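Take this structure first; my questions come after.
Apart from one protein chain that is not included, each protein chain of the complex appears where it belongs.
Order of writing sets the chain letters: A, B and C. Residues in each chain are counted from 1.
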Amino acid sequence: MNNRPADEKKETGRIEAFSDGVLAIVITLLALELKVPTPEGNGPGLLQALIHQWPVYLAFLVSFFFILVIWINHHRLFTAIRRSDNNLLLLNGLLLLTITLIPFGTALVAEYLQSADQNVAAMVYSGIFFVNALLFNALWRYASYKDRLFDANTDLRLAAFITRQYSFGPLFYVVAFVLAMFSALLCLLWSLALAIFFVIPNRTTPELVPEGDNPEVL
Amino acid sequence: MNNRPADEKKETGRIEAFSDGVLAIVITLLALELKVPTPEGNGPGLLQALIHQWPVYLAFLVSFFFILVIWINHHRLFTAIRRSDNNLLLLNGLLLLTITLIPFGTALVAEYLQSADQNVAAMVYSGIFFVNALLFNALWRYASYKDRLFDANTDLRLAAFITRQYSFGPLFYVVAFVLAMFSALLCLLWSLALAIFFVIPNRTTPELVPEGDNPEVL
Amino acid sequence: MNNRPADEKKETGRIEAFSDGVLAIVITLLALELKVPTPEGNGPGLLQALIHQWPVYLAFLVSFFFILVIWINHHRLFTAIRRSDNNLLLLNGLLLLTITLIPFGTALVAEYLQSADQNVAAMVYSGIFFVNALLFNALWRYASYKDRLFDANTDLRLAAFITRQYSFGPLFYVVAFVLAMFSALLCLLWSLALAIFFVIPNRTTPELVPEGDNPEVL
Partner (left out) sequence: MNNRPADEKKETGRIEAFSDGVLAIVITLLALELKVPTPEGNGPGLLQALIHQWPVYLAFLVSFFFILVIWINHHRLFTAIRRSDNNLLLLNGLLLLTITLIPFGTALVAEYLQSADQNVAAMVYSGIFFVNALLFNALWRYASYKDRLFDANTDLRLAAFITRQYSFGPLFYVVAFVLAMFSALLCLLWSLALAIFFVIPNRTTPELVPEGDNPEVL
């Protein structure tokens, strides 16, 4: 079942294009949360008003980098996953559901960061990312189980790397969720550090090489 | 007329990409209806305010899964439809019209779910999906009539499956519309069940296999 | 200069994809103008409130069909135009500018359709489409002048059809603009008729056949 010809990328190509569309829209809509302060006659001036909005910028930054991480992850997965079935469509759909919720979570945590309800807001926010991480895991486990959705072109070294990485990934998000119970700011800062750590290339990350290339000779 | 070379996918490729774009935007805009509750001094607290918004979440979920179903359906159709003409452009345009109306219908039913006007809202909402289903039928009938827009690569077993499935599909939406006259909540729950039933793979659903593959040997 | 190899579609492919993206977003954003009526205690009821919004629906419909017409036109042009240069990028950019203004024009005419300022609103609205038609003409004249941006694969019969069609096209929009001075409703109805006339296939319209096909044998 796995020694099929190498030209069958088509189906995941469509899933990837649709998911990329959703991710491009979500990452752009994030910035719509940055509101222009309404001019006030005797107000504190624009500069102060802009600085006063710092929770909005912080939440925006965290979410922006997380969506970037999600995009990179999604592509890494679909470099290995090359076949498609109806279960994959459903799992990817649930993944997209959590992704479209990110702007809502971002606005929520920005609005309530300095209020008494900050913990609820931060738990909803980090909860979205936690469920997202779980769904990434579920999708990968489903696709990689007995190489179900791989084909002859799948780089098994990359697949092994993803499996290793995903075995402890959700733990990071559990920490964010627990931190949210104590301080929304702490939760955001941890999440920012996490997203930047994920997005910055490190030695253990294999390059996202175009398929067909031989990673050994790079 | 039907024994043409196999490299003529181009025209429906453009229709599919445009439709996918609209679907990706619509599914993402849905989540913009999830509003952040405005903080209140002596209010009931954020958690209660969020729980109070449950009609918005329910309507969001129903619409999200329906758009997923529409996306899967649209691709299944265009796996079989491989040629294009001006009538197809028009029919697909009308289909897109009903799709862009979904966020409006969703917001409407969420806003009025618990008011006296719930039936009007739910009838508009389920009416959009009913007309959408009718247009899917019209598009399919037009394209499949005497294999009009098929070509040599069209999987006729898939085409027969779609024809069978579409012969009773709109009935489900009539039921939703009738339920809307009695209770908006019942209409939403029925629609949710319907969408989940459609989206969850079942034995009778052929896999969306990449074209050129032979389904028999799967 | 024109007998170049047939594999040089790449550059217009990028222009087309970008333009399609803008068109898909604009056609979807249109529906965001359909606002949910705010529930009123002693108000006229939802059904009446929805019916009362008819100018919004009418303007939405007109603009929706026009964007569909623009999409079909844009693709027809770029079936013939197969090479690219910096002037084409600029002309297409100006075309996109008028396209992104359509939601604004639509909201304007819907808001003022029944007020004393209806003529100004309708003139702005039809003015956007008039400038759009002029830019379509300019782009086509630039590209088709001495077959500047054609190549060996360009269907010259299609090119001749477009030139013929575009020679009188803007006139229709002048009529819409003149009607706007008298009645915004008349202007909208004329525009709707125009858009539907353009979008409905007719005998003189060549099919949008995939390139490489020979239209004579269809």
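Just so we're on the same page, a contact is a pair of C-beta atoms (placed from the backbone, for glycine too) under 8 Å apart; a residue touches a chain by one contact, two chains touch by 3 or more.
Keep in mind that what you see is a predicted model, and the values were worked out from it rather than measured.
Among the chains on display, the ones the left-out chain touches in the entire complex are A, C. Across C:34, C:58, C:81 or C:101, the residue that sits in touch with the chain not pictured is C:101. In the complete complex, the residue from C:70, C:121, C:143 or C:192 that touches the missing chain is C:121.
Only one residue from C:89, C:160 or C:200 touches the chain missing from this view: C:89.
Although one chain is not shown, part of subunit C still touches it, namely residues 4, 7-11, 14, 17-18, 21-22, 25-26, 29, 83-87, 89-90, 93, 96-97, 100-101, 103-104, 107-108, 111-112, 115, 117, 120-121, 124. For subunit A, the residues touching the chain absent from view are 17, 20-21, 23-25, 27-32, 34, 36, 39, 45-47, 50, 64-65, 68, 71-72, 75, 199-201, 205, 207-213.
Note that in this section only the chains that are shown with their structure count from here on.
Shared contact partners of subunit A and subunit B, listed by label: none present. For this pair, subunit B with subunit C, the centres built from the Cα atoms lie 26 Å apart. The geometric centre of subunit A is 36 Å away from that of subunit C, both derived from CA atoms.
Shown for subunit B are the residues that touch two or more other chains, namely 17, 21, 25, 29.
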